[in-house]
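A single protein chain has been removed from this complex, and every other one stays in its place.
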Amino acid sequence: MRYLPKSDSERRAMLEACGVAEADELFAHLPEAVRLRRPLALDPGISEYEIVQYFRDRAAENANGYASFLGAGVYRHYRPVLVDTVVARGEFLTSYTPYQAEISQGTLTAIFEFQTMLCQLTGMDVANASMYDGSTAVPEAAMMAVRATGKGRVLIARSVHPEYREVLHTYARHQGMPVTEFGFVPEAGTIDLEDLDRKLDGLTAAVIIQSPNFFGIVDQVKAAAELAHSKGALLIVVFTEAVSLGIVEPPVDADIVAGELQSFAISPSYGGPYAGILAVKEKLIRQMPGRLVGQSTDTHGNRAFCLTLATREQHIRREKATSNICTNQALIALMATVFMTVYGKEGLRELAVQNLSKAHYLAGKLAPRFCGKFFNELVARVDDPDAANKALLKKKIIGGLPLGRFYPELSDSMLLCATEMTTRAEMDALAEVLA
Amino acid sequence: MIDKVREHLSQNEPLLFERSSPGKRAYQLPALEVPAVDPAEALGAENVRPEIEGFPEVSEVEAIRHFTRLSTWNYAIDHGMYPLGSCTMKYNPRINELVARTEALAWAHPYQPEALAQGCMEVMARLEAALAEITGMDAVTLQPAAGAHGELTGILLIRALLQQRGNPRRKILIPDSAHGTNPATAAIAGYAVENIKSSESGVLDVAALEQLVTEDVAALMVTNPNTLGVFEENIIHAAEILHAKGAMLYMDGANMNALVGIARPGDFGVDVMHLNLHKTFSTPHGGGGPGAGPVAVKAALEPFLPAPRLKRSGKRWTYDYKRKHSIGRVKAFYGNFGVLVRALAYILAHGGPGLRNATVDAVLNAVYIRKKLEPYYDLPYPAPNMHEVVFSDERQARHGVRTGDLAKRLIDYGFHPYTVSFPLIVHGALMIEPTETEGKMEIDQFIDAMISIAHEAETDPHIIKTAPHGTRTSRVDEVAAARRPVLRWKPA
Partner (left out) sequence: MVPENLRYTKEHEWLLVEGQTGTIGITDHAQEELGDIVYVDLPRVGAHLTQSSPLGSVESVKAVSEIYSPASGEVTEVNPALADAPEKLNEDPYGAGWLVKLKLVDPAQNTGLMTAAEYQAYIGAEK
């Protein structure tokens, strides 16, 4: 087999050195009762060509050549060619976690740059070297707030991504962390500050909002911060569309930012792998889970980077760790780093403005349901979203996400996204069907 | 004489921000075909950000040079062996990278209509079935994003089942040889951790287990083979002890590379386990992630699995959200699909017999290394080892040289270090796992290097304590990095 680099003669020589006649003797010490005495019921191995064919056949069973207006946490953005060029390099692709700093300066330097850029983008003081994804970054942020404040309750806006809220509920249930949801204003689509005020109390550790929120609307970060802080709670701001940070004011009033970087050249890939981030104000740094890269020097005084503040982590603190997380999405974070480098200071802004313009053109042709200011997603009123989507599929267009599935009161609406990749013709065709 | 490596010039490279200069760009966007909006008008002036201060501004050439130069400062599997115990650093097949980028798979949106996602769903169903067969379990969830995430899911499943039976219980037993994620996970799942000491031979102490398992214990978390690379010969008995008291057996699947095709956890009493696709199933580590941590369970735990579940509906796949006993989601969407594709490609390439052969080679490599190094390094636990072997630094410590120093000296010989100081039950541990994708030449060079270093410990310990010598950077001051953390670049 092409991945096993031993010839039969080499195997024989090694078996001899081990003092056994046959390979099976290496397992002789296992109790018979545990031994699998039949072959695995799996097809025999196939060639490279056949593997390619298998996945081509699967791809043919998926949508091919469709336009799409889906957003809702996963976005279609152009992936600069440099991204795959860089991550295909074996030194990045096949390297291990940078515990041995002397032979991992490539990975460590790139992560340090990533941490820096995330601070620049979000307005926070420190960013970690990524969480699994945006959805799991939320409970990690909530647990941080609980540790930092010593309080137990968490409030989360209904306008945070529904699946993100589900994940928080799963984690919270076993932490003794009561989670209460608060609503949004039906006209604007922004958070209901009065509802938040009513539910906030001295036992609240954190208030969690998303901006731009699930409906694409830029939400009231400053007002939420004032309310939360007035009761001694931290404000956690979530984002799912990272490109928005190219033009939308970052949530500088937040204590913790938890976000998803999929928009930065990470393939939608049917839901993962993505990269989440946590970024915090300085005072929370020791509560932060996940890997951190720090700057230092080597014995000759050269600048060098290393993993640091490891005593927060599972391999040292074990049951008292800030989290159980071991992985960071290093390769995915590297894709995002290359993306941010390619677009750069002006490019990210220009990209964001293109997204804004496309979505506002689309809005001009439909009936946006909310009057709040939006980035590249909007909610449109559509009498029968499922029927509309069926009609759109006939034109090879995947329409927006019918919201009834997550918000019963919005079952006459769908969530649509337009990015720099959405064409005018596609938007015109969609508008025609929805009219 | 070090024959595997020789010094050569590597490029220096500043940080992106130190290369930046206003107006340099590496991108060009197509012209906007709709009217450009004024951000202040569209968002409200107070919602428009100032420029992203300090963000990079470099050209495409500089971008490529930057990342290429950085990459040359890394060691990787493509360079040579990683003898890291419990990490299973095996070759990352390149065909996996190609198929993961198949357009209609890579661009699939998780909310795309089921009828247009059948290809993705078939891939996931096929992988679930293959992993169930390999582990001898009844059902598999692909939702968890990594090993530790899978562990959390597994423990939550146990809690849910016990809760349904009337009492979720309070404690989880964890061997003192366990990986740090195990106790950390138990704590997050709301359980108290009780450590169970290993026996003198390094395996599970069933007598101690018998004493410790009460109606207050929810589960035992075990790794098999354990972190010494030794098969837990009493595992069936341990499972019986647990089951008799209504407790469950959780297996950390990190060491599956020793078992595939040889023994199945489902056959020796495991109720729930996670797998690390980035270990046994060859998906790339990429400098620290992504991974995937599928969880496999026995039928009793199936109703509690995260929703949705894949279900056959006539000739198609569909998602079943009506799972009222489910513990809920542990992640948005369905799992790290891109990683799942790579793992399936690996399984398809090997096939049933091939997977077993890989296991045999993995164990052969580790046993061979043990035999060759036993005369030079202290072997604290003499039981037969499987895919990894653990030595201690006891002999070398007599000359003032510890495992961490030996590891740094190994770098000078052209290898990545083995796992240092783990498991904790071995003082000064050297944990070595070659995996099956190392050939005899590479392994012999590793053995020669380790023997040479053992001699150096006696004749020239100083060269070991000040290693590495040939790398771009010498030892990094981790104390300064922790005392005064600098976690981002700032302009002067």
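In this document, chain identifiers A and B correspond to the written order of the chains, with residue numbering beginning at 1 in each.
Everything that follows uses one rule, which is that a contact is a pair of C-beta atoms (placed from the backbone, for glycine too) under 8 Å apart; a residue touches a chain by one contact, two chains touch by 3 or more.
Computed from a predicted model, the values in this text were never measured in an experiment.
Looking at B:245, B:469 or B:483, the residue that reaches the missing chain in the full complex is B:483.
The chain omitted from view is touched by exactly one of A:17, A:310 or A:391, namely A:310. On the side of chain B, touch with the chain left out of the figure occurs at residues 421, 478-479, 482-483. By the touch rule set out above, chain A reaches the unshown chain at residues 286, 310-311, 316-317, 320.
In the analysis below, only the chains that are shown with their structure count from here on.
Chain centres here are Cα averages; for chain A and chain B they lie 19 Å apart.
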